[in-house]
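Here the complex is missing one protein chain, while the rest keep their positions.
Chain nomenclature is as follows: A and B, assigned in order of appearance, with residue numbering initiated at 1 for each chain independently.
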Amino acid sequence: MAFNSSDIGAFENIWVFCEQRNGVMMNTSYELVSEARKLADERGSKLVGLLLGHNVEGLAKDLGGYGADEVILIDDPALEVYTTDAYTKAICDCAMDLKPEVILLGASNIGRDLGPRCAARLTTGLTADCTHLDIDMNVYTDFLKKASTLPEARYEKFDMEDVNLKMTRPAFGGHLMATIICPRFRPCMSTVRPGVMKKAPFDQAKADACVITPYKVSITDADLKTQVMDVVKATKKIVDLIGADVIVSVGRGISKDIEGGIKLAEQLTDAFGGGVVGGSRVTVDSGWLSSDHQVGQTGKTVHPKVYVALGISGSIQHKAGMQDSELIIAVNKDENAPIFEIADIGITGDLFKVVPLMIESLNEARASK
Amino acid sequence: MDFSLTKEQAMLKKLAAQFAEEELEPVAAEIDETHEFPVENFAKMVKLGFTGIGVKEEYGGTGGGMLEKVIAVSEFAKKCMASAATLSIHLIAPHTIQDFGTEEQKQKYLPRLTKGGELGAFALTEPNAGSDAAGVKTVAVYDEATDEYVINGTKCFISGGARAGVLVIFAMTEPKMGTRGMSAFIIEAGMPGFTYGKIENKMGIRGSETAELVFEDLRVPASNMLGKKNGGFKIAMKALNAARIGVAAQAQGVADEAIALAVQYAGERVQFGKPIAALQGIQWYIADMATKTEAARNLTYYAAWLADSGKDFMCEAAMCKYNAAENARFVVNLALQIHGGYGYMHDYPLERMYRDAKITEIYEGTAEVHKVVISRAVMNK
Partner (left out) sequence: MRIYVCVKQVPDTSGVVAVNEDGTLNRASMQTIINPDDLVAMEQALMIKDATGCQVTAVTMGPPPAEGMLRELLAMGADDAILISAREFGGSDTFATSQIIAAAITYTGLNDEDMIFCGRQAIDGDTAQVGPQIAEKLNLPQISYAAEIKKEGNEVTVKRMLEDGYMMIKQQTPCLVTCISDQDSHPRMMSIAGINAAYKKPYTVLDFETLKDEPLIELDKIGLKGSPTNIFVSFTPPLKGIGVMLEGNDKKTTDKLASMLLEKHVI
């Protein structure tokens, strides 16, 4: 039967593309499976993990432990290293055959390469970088009541029977939120921002019960147009202030132990799960950090998800470069430091004392998740 | 009457603003501190074509005229007055050569100044000849045997003089005849007999080098005489008139930026529980600053338009320069006042702008000389 994406009644089940690299499952895949479990329950449908790779069967059962009822395993030598061509073909051939209602992917560099290509081939919509997903209208309305400033009257106009996947995402640098639907085509596709969804506790019994369904696709040399010559793991962290989700910046406050202060900032980025160290003008002018680290009017303007200012007083020039960050945390000895005027969370204290404790607390909190 | 810029002029303004923000502003404080000419930034100006503004494309220029110069210079002046001065003064040499040079001179020197990366300079002032050009003591004596002029004398306060590759200088060829005995010459760096004296330590525009030039038996081929023999005064006056519009543009830019900084600061600075922008005293300051600055801009644009239309612009050039310079000092002073103690600090740009702005009331003719020019033009009508 020919594939027709507008025959929406023919589609069922929720699929999660479970990304692995080098035989190691990406953490986002577990987050996504955990979140999708709730959606599958709302919809009363089956949750299926989609695992592509070569010799990766060993990763499949664990997905069950986070909520997958079934894992479709496409094992092929052509899928060992990620290529757009091979992965798109495998996913689309399988999806055209089995017709899932929803496909979720992590919004990693690979997910965001693969998702749009698949959506175009399947003739359906895709919503990028979502931070919230719902199907059930009651659950969605509850979410809006908490997360939006919409007047109650708006909710009365909703069709409470709507079963489209409601994909919510920030737009315009987070100044606006939008919920997107794909009502006329299936599957509904979404990439989901890594780190936003919570990983469920692992359940061994569910893992044991998870069904693994091998699926064969034919990928020939003619399908592969790109040639991956080399995959290189980064050795040195690249200073990408603009693209960073987490920035820990240091200022004059580290002057009594410059190396130690910078080291603490680096360790704190690790405690956040990765990030970049920035600096105020004085740290660059004094040669403590190279100029590509500078945040502020004369440096870079940044809007990361989290900005931590350590020992930075908060001059107007510095604030101009970081005040649009989503969450600002400041640590400073001086309780009157201007940085506290724009900080979301402030701690008064010596950074050399506070930051090691912060790292400890964050690591404990992450471990408990 | 149409006050709007052409599409190309609007793009030029955007480019100049971007260049000023990305290249000039980051080093403005540093070159003020170190007193160093920003060699790399000058090279970037050359690459983007700023040094060829107002010069025909056949000579390596980028076309346009006085209005284009005003647009670029005032955008530069917002972020770095020293760099604005450098561009403004540099352009005097190629413009003067284009206006008065022979075809051979234009072919030889203009491409070097427009796209070749060489800085231009203009040397009229001497220790005893400031506003009074008749006081020039530098002399040029013709040597028939070699068909050269032998030049002796000293020039002072010459912007870019020690960096320039090509200079337009003035010397007396008939000393007894006063201004009617003055001639213009094109000289080059490295000519035997041409050396530099001291580099001045200035109050402002410290990233623009101001030098003393010394000519000791400097031999210049007669073919390097610019314009007619004894015709130098006319050349100097035409060049100075044009230069005054450039200074007005510098004053314009620094005033615009001072207003922007004052408005921003007044909105952020909270005293007695509210931003100081809510105080009427501050609001009236801003209203005065904005009104006078807008008036100054229009007079400057008008003078530039006269120049570009081939009309006489001597009086309007003097007016716009005198007015814009006085306005710059007025506006920068108030902007600094609005900043209070912070404005007085070296870390904030207003302290530098305050020192920089002052020069616009002095060079290319003091305010007093301009009033003489203006009153003469008005009263002798």
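Miscellaneous remarks
Methods note: a residue touches a chain if its C-beta (ideal position, glycine included) is under 8 Å from a C-beta of that chain, and two chains touch if they have at least 3 such contacts.
Quantities reported herein were computed from a predicted structural model and do not represent experimental measurements.
Per the touch definition above, the residue from A:71, A:95 or A:180 contacting the chain not shown is A:180.
From the options A:61, A:99, A:166 or A:293, the residue with contact to the chain not on display is A:166.
Remark: the omitted chain is touched by one listed residue; of A:16, A:144 or A:295 this is A:144. The residue touching the chain not shown here, chosen from A:115, A:253, A:279 or A:338, is A:115. With the whole complex as reference, residues 7-8, 11-12, 14-15, 18-19, 22, 47-50, 52-53, 57, 62-64 of chain B touch the missing chain.
Where chain A meets the omitted chain, the residues involved are 21, 81, 84-85, 88, 108-110, 112-113, 115-117, 119-121, 123-129, 144, 147-150, 154, 164, 166, 170-185, 195-196, 198, 225-234, 239, 242-243, 271-273, 292, 301, 303, 305-306, 324, 327-329, 335, 340, 342-350, 353-354, 357-358, 360-362, 364-366, 369.
What we mean here is this: only the chains that are shown with their structure count from here on.
With centres defined as mean CA coordinates, chain B is found 54 Å away from chain A.
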